[in-house]
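The following block contains the structure, expressed as structure tokens.
Heads up, one of the protein chains got dropped from this complex, but the rest are sitting where they should.
== chain A ==
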């Protein structure tokens, strides 16, 4: 570490030193870019070889996909960043997830009028598999979650909300804060929730509970059953599929 002197001479000297470092820096960076270019070519070949032997594995085996994704994440690589990336081009991972993204968007759009833009991961999986037809590859919940993660960047409010035994997928740009999430979690067991339940379980004031429920009603994510005995029930259509696992939804995607 140089001793910092004062005065014009010291400044000039420092500038010269910096310039020398920069020069060396330039040469080093160019060398390294050239090296990276070469290594990239080698890597591409390795990937091609891997793909020729194991491409099917990625397409057919959900567990393998999970392993693959985890390994990529560990080393700091995102195989789904771009359709132009090597991973996408050679292994075809990209097409699998990007197409899944399209299917997820379509399912959510078709059911939005019914559930306000909230759907359980299970129901989403069911509907996506239906749309894909009999001969399509299997799609796991992990696959769906990764595809949804990528869709976030499109700005239309895609996200996931863990609720107890399952995960809710949000597909509208509605603001759902911690209070809303907690009430959704509470509603998961029975598919509906009441003001008094919220107050007793979460120790909230009535006003706070009402505000949260009203927000969910406004967003179309909750339906009000004012005729329920004792007090109004707030139902969440997104959670209906949990209760009626064997029913086919009436207004399924054509």
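Criterion: contacts are C-beta pairs under 8 Å (C-beta built on N, C-alpha and C of every residue); 3 or more make two chains touch, one makes a residue touch a chain; residues count from 1.
Simple rule for what comes next: contacts and distances are computed from a predicted model.
Here one chain is missing from view; checked against "Vacuolar protein-sorting-associated protein 36", "superoxide dismutase", "ER membrane protein complex subunit 2" or "ADP-ribosyl cyclase/cyclic ADP-ribose hydrolase", UniProt names that protein "Vacuolar protein-sorting-associated protein 36". Between the chain not shown and the residues A:95, A:205 or A:231, the one that touches is A:95. When you scan A:78, A:205 or A:225 for touch with the missing chain, the hit is A:78.
By the touch definition given at the top, chain A reaches the unshown chain through residues 21-22, 25-26, 28-30, 32-33, 35-37, 39-40, 42-44, 46-47, 50, 53-54, 57, 61, 64, 67-68, 71-72, 74-89, 94-95, 98-99, 101-102, 105-106, 112, 134, 150-157, 172-173, 214, 217-218, 220, 224.
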